[in-house]
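Every protein chain of the complex appears in place save one, which is left out.
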Amino acid sequence: MGIENYFAAGIFFFLLGAVMSCVLSGKAQNYTYVLSAIGAVNLIIAGLYLSAGTLISVPSIPITPALEFSFQGDALSGFFVTVISILTLAVSIYSVGYTKNIGNQGLMGFLYNLFILSMYAVVLSGNIITFLISWETMSVVSYFLVTFDRDEKSAKAGLLYAVMTHIGTAFIIILFLALYKYTGHMDFSGMRAASAGIPKDLKTMIFIFSIIGFGTKAGIIPFHTWLPRAHPTAPSNISSLMSGVMIKTGIYGFIRINMDVLGHGPEWWGITIIVIGAVSSVIGVLYALMEHDIKKLLAYHSIENIGIILLGIGSSMMFGSNGMYTLSAIALIAGLYHTLNHAIFKGLLFLGAGSIMHATHTKNMEDMGGLIKPMPYTGLFFLIGSVSICALPPFNGFVSEWLTYQALLLGFNAPSITSKIISPLGGAALALTGALAAACFVKAFGISFLGVPRSPHAQDAKESSASMIVGMAILAVLCLMAGIFPGTVIGVISPSVIALTGSDGNISYNGLLSIGKTFSSLAPAAILISMLCIGAAIAVFIIAAGKRKTVYADSWDCGMPSLTSRMQYTATAFTKPIRLIFKRIYLPKRELSISYILKPLFVRSLRYSGEITPFFERYMYEPLTAFIRSAASKARMLQSGNLNLYLGYILITLMLLLIFGI
Amino acid sequence: MKNWVQVFSVIDFISAGILVTAVSINTFKRIEPCVKAYTLNSWLLSSLTAVAAFMTGEVHLYAASVVTFLSKGILIPMFLRRIVRQIKATHDVEPYISNALSLTISGILVVVVYAALKEGIFVTGLSKHVLQISIAVILIGLFIMITRKKAIIQVIGLLFMENGLFLSGFALTFGMPLIIELGVLFDMLMGVIILGIFVIQIRKAFASSDLDKLTTLKG
Amino acid sequence: MVLILSIPVVTAVICYLLKSPKLVGYASLAGAAALAFAALPVIISAISSPAEMMNGVLYMDALSGYIMALVIFLSLASAAYSIGYLDHEMKVGLTGASGVRRYYALLHLFIFTMLLVTAANNLALMWIAIEATTIVSALLIGLGFSKRSLAIEAAWKYIILCTVGITFALLGIFITYYATTAVMGGQGALNWTTIRSIAPKLNPATMKLAFIFILVGYGTKAGLAPVHNWLPDAHSEAPSPISALLSGILLNTAFYGIMRFISITDPSTGSVFTGNLLILFGLISMGISSVFILVQVNYKRLLAYSSIEHMGIISLGIGIGGPVGVYGALLHIMNHALSKPLMFFVSGRIQAHYGSTKIENVNGVLSSMPLAGTLAFIGALSLAGTPPFNIFISEFTVLRAAVDNGLWAIAGLFLLFAAFVFYGMLSAFGRMLFGGRNAARVQGDEKSGQIVAASGFSLSMSSVLNNGIMILLASLIVVLGFTVPGFIDGTIRTCVNILGVK
Partner (left out) sequence: MEYLQFLIIILFSPLLNGIIKKFKAYMQGRIGPGIFQPYFDLIRLFRKDMVVSVVASWIFKATPYIVMTSVIAASLIIPVITLKSPFGMIGDVIALIYILALGRFFMALAGLDTGTAFGGEGSSREMTVAVLVEPMMMLSIFTAAVSAGSTNIARIAETQNMLYSPSHILALAAFIVAVVAETGRIPVDNPDTHLELTMIHEGMLLEYSGRYLALMEWAHYIKQMLLFTITADIFFPAGISYTTEIYGLVLSTGVYILKMLCFAATMALIESSRAKIRFFQLPSLLGGAFVLALLSLVIHIMMGGK
């Protein structure tokens, strides 16, 4: 069975799923997601083939003779197909159980499959028009999924999302047309062949536009504002797909244009990307820390991880433009590896958040607590996800961040002082990000799963259904696998890396991941094994020390009886030190409202309310939109409703044309 | 046997008269004189056509002049008077700007036209002035429409524009083929009648025929 | 040909004479259908081989065939839609039997005039026809079922502005005629075919003057800013099926006149002159309309402004010129003529249900009327130029033409305005379509019951037609978003040649 057949089969199953979910009804409707899962399996195989370097191209279908659909896949597309499919598999299984309790399941299933297909179409599209159509289809469908609840809030969020991504698309259109004009080709391969003819300034313009266009979709600072609004409002299986893979299509497009089509640009491109990546990761995680809405928190972490990915890609570009292809390859491997990892653990975390909301009917962490007892599996998987995203060994996040560190550390090989200095700073930013992320997930897991339940909802939470657990389990296992078998993953990545940088970064992986350039090496498997042995040893040691009695009692309550759940540390309290330390960034506000019985002597109640200033919204977007709106309202004067005025317009137009026209 | 020079001057005189009647609208404070001015204007127009017909001996021009006379000289004025009577409007024109100012502006318009239509572009067999005058009349008609509040005056302004239009057509081409003339005339007639109906409707709906009441639709 | 032209007139008479309002509706539908059947072969033959009729007064080629086909299709659509629409209007007592009869009679006269525009070869005849469309449609708007006074105001502004504008167009035609006399001596020519043959010999200066008058004149009718002011009022106050015809095709017939003129002006003046003027008008139209869409509070006006925007895009495409640009513009004419009527039909339904055209009075359409809501979303997205819907294709083509000619600034502005429009559209319709279910607000409760009944899916013939036509339009929008069928493509290419684009 050849690769095309796998593709055909996969796509067929998704289409079937889309149709069936509209046709069927009742319980059977949920099981249509099994079809999507099967499709995902097929496409995983196809993607692996593809990433192994077998090229495919589908005969193109004309739209108008000038424009035509054409799909073709290379190793890079293959890698992204694999990533999408892996997450899709898990999410589809999860959705079987999850979609039971959401309204309008038929529409859900339809859009769900359509959404996935559009993502495949994006990474597989062979020319600009196909890319644009798939890209916007993806945006539109996801817009409908974001606004799935149809309430005011989601409508607002969806609007913001749709508009920002549309503006991004406008930039993409321009840069595509520019490429087309100067290369005379509409298909990427043709562009690549003719890209030498593009003038230098135009290349720069294309680079900048691609940052804006694809960056908006990927959610880099400062084009991120849609992301923490849109992702949380979507149903959780969707937000997991959006955060896990949809924003990666932005990364895909960026790599496709700047590393594949344009080849190597000047050095400052790479440096710019490193800086953007560093800023995005730090700012993203800082805002995540202040969120107590669990899905918003995860959304901000997506911004952070995109930043980390960009650190890798940026240094890869930087090396590439200096002709250091080995190093460039290492950095790119780091970036792509983290792309995969983020897809896995962020998907897992969003699914976990979905289960939590399913069980507690709230997104606010301050109302959770103690969930690990009623829902142990969800707790375990969420914990695994948290450990992975904090890049703690032996899970997958660690390996990719380790590689990123290596790449950044190797920056000192670059000729120019700037990149020599910028790259280690990127490393420092990465370290800061890691520490903050750890703090954030201690909060996220600790506050929502540990301690005493903070609300009746949390009190009587139930473990979620089997399929949901299975869906999460798959990803949790993958977190570990991708963490301890980096060789396999790099095996999948390296063909596309070789295609893009012309080198495999001479990373050897015989159980031991060792980078030839530096003599650094890492053996995650060995770390895991040694940890297991040590753990066993300790256990033995404890047992050998003999049996001791364990008494269960209340927590230490300083002598005053009955700890209530309100006495625990809240999420707000937990993050207060950081809020104060980084107040220059958060610009926190707090106001005290006092209601008196008899002013000013007898106070009835004191209310403290604090908030942090959303910098980019407050100082970038709000003024801009306000200006546009006011200008537009002024312009409405033109249509004052007075007929004489309109006649005047005709006369004036005519006069001007007669005077200047001839 | 015809005295060309005399004929030429005749045409110039008539067209001058047309211009004057058009400009004179600016000065009237009430509606009836405007209607009268329009009637006069139409008569002059048709007589001009007749003279040209007599000169060139084109039959269809005679026809055109007759048709013009009947429709613009008789029918429409009558119709207008009926409307004016029906709507029982306060018979003031209520311009936005003072008559003096509007007079000067329409004067300026005439000058602009003369300046814009340089010699040489159009060489008509008859006269150097007719075209300029005709376009001037069109613009003055538009200007009237712009500056007056009463709906009925706008109709009159429109009619002046049409007269100017016919004059220009005549000046440029000795008039169109007759069938076209008739078609256009018919269209105009219909238009005016419909407009008249609407004037009455406005009167009914807004209890006034002032246009500044008609500003609900905006933005 | 004469047959084709006579059918609508006859239908009009029949409609006026018939007594029962129900019958009238189906009679008009039958008339429209007959028209379609009669016209189809003529159009097809015209596309392949141009033909003059009635000793050169009428002329049919691919371009006129193209527009005429759109006219007929939309007439059929709105005739079908009108039945259900008028049923409802009568139910809620906004009109009576006589009103219905007058409506249908005028509708078919309107169709007749538009057909005449597309079929006319004689420029003056075309002018007469266009003026006639103004008069008839003004009466249709004046019927104004919803609110009498507003309807009258709109109609008044419409007729005054368009007549004034079109007066200048006639002047332009005179000047052209004069120019031809200068070439041919003695009798000038008014037939497009003749003028076309001698076009290169015409005096450029004269033709420039003529074109400016034509542009301002027909431009007013085609709703090009800054002489567009009648359009929002008329479109928002007319009955929905009429608004659909107005914005779907009437504007295009006016623009058709301009295109005919371009093809005789370019050879003498060179295409730069006309091109720049059209680009100028196009950009101004897009700019103004996008700004107005951004802050619009009335969804029918919103749609009207979007018509201005799309006319701007069309004239931009023609102005940029070159095969790609003109192709894009012509394709855009069709796409717009499919999306906009759909939106007006849907908005008619929404208005019927909520009894208001204010955006803030409408919400939760998706829950209260799922079909209409979904279609509205498709239409809105396609009007906003979003893939995978038809308008994106043509807009992209125009954009591509702009970039091909290195007009970066224009492409930039285009995208900027497009973004504004997208925001305006989506925010407006998002607000209307999402949100909780709530019954008609403005209408009294005792009335709202039957309103819902009227606009809900009672499986009456009328509502089936009503929904069917909207679904048809929507599916066309989606299909054309993915591919342009060969015959349409061929037609458009022939039109491009007719417009004399090398």
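Couple of notes before you dig in:
The letters A, B and C name the chains in turn, as written, and every chain counts its residues from 1.
Note that a contact is a pair of C-beta atoms (placed from the backbone, for glycine too) under 8 Å apart; a residue touches a chain by one contact, two chains touch by 3 or more.
Since the structure is predicted, the reported quantities are computational estimates derived from the model, not experimental observations.
The chain we do not see here touches A in the full complex. For the options A:Trp135, A:Phe223 or A:Tyr405, the residue in contact with the chain missing from this view is A:Tyr405. If you put the hidden chain back, the residue from A:Leu563, A:Leu587 or A:Met655 that touches it is A:Leu563. In the complete assembly, the contact with the undisplayed chain comes from A:Ala431, out of A:Ile61, A:Ala193 or A:Ala431. By the touch criterion stated above, the residues of chain A touching the omitted chain are 369-370, 372-373, 379, 383, 387, 390-393, 398, 402, 405-406, 409, 412, 417, 420-421, 424-425, 427-432, 434-436, 438-439, 441-442, 445-447, 449-452, 512, 514, 518-523, 526-527, 530-531, 534-535, 538-539, 542, 545, 548-557, 563, 565, 567-569, 573-578, 580-581.
In this section, only the chains that are shown with their structure count from here on.
Chain pair with the highest count of contacting C-beta pairs: A-C.
The most distant chain from chain C, with centres taken as the mean of CA atoms, is A. A separation of 32 Å divides the Cα centre of chain B from that of chain C. Between chain A and chain B the centroid-to-centroid distance comes to 70 Å (mean Cα coordinates, whole Å).
Between chain A and chain C the centroid-to-centroid distance comes to 44 Å (mean Cα coordinates, whole Å). Shared interface positions of chain B, i.e. residues touching 2 or more other chains, are given as 142, 145, 154, 214, 216-217, 219. For chain A, residues touching at least two other chains, in rising order: 636, 639, 641, 643, 647, 650, 658. Listing the residues of chain A that touch chain C in their complex gives 61-67, 69, 129, 132-133, 135-137, 140, 144, 147, 150-152, 154-155, 158-159, 162-163, 166-167, 170, 173-174, 177-178, 180-181, 628-629, 631-633, 635-636, 638-639, 641, 643, 645-647, 649-650, 653-654, 657-658, 661-662.
By the touch rule above, chain B contacts chain C in their complex via residues 121-122, 135, 138, 142, 145, 151, 154, 158, 161-162, 165, 168-169, 172-173, 176-177, 180, 183-184, 187, 190-191, 194-195, 198, 201-202, 205-206, 214, 216-217, 219. Taken in their complex, chain C has these residues touching chain B: 122, 124-125, 127-128, 131-132, 134-135, 138-139, 142, 148-150, 152-157, 159-160, 163-164, 167-168, 170-171, 174-175, 177-178, 181, 188, 190, 203, 205-206, 209, 232-233, 236-237, 292, 295-297, 301.
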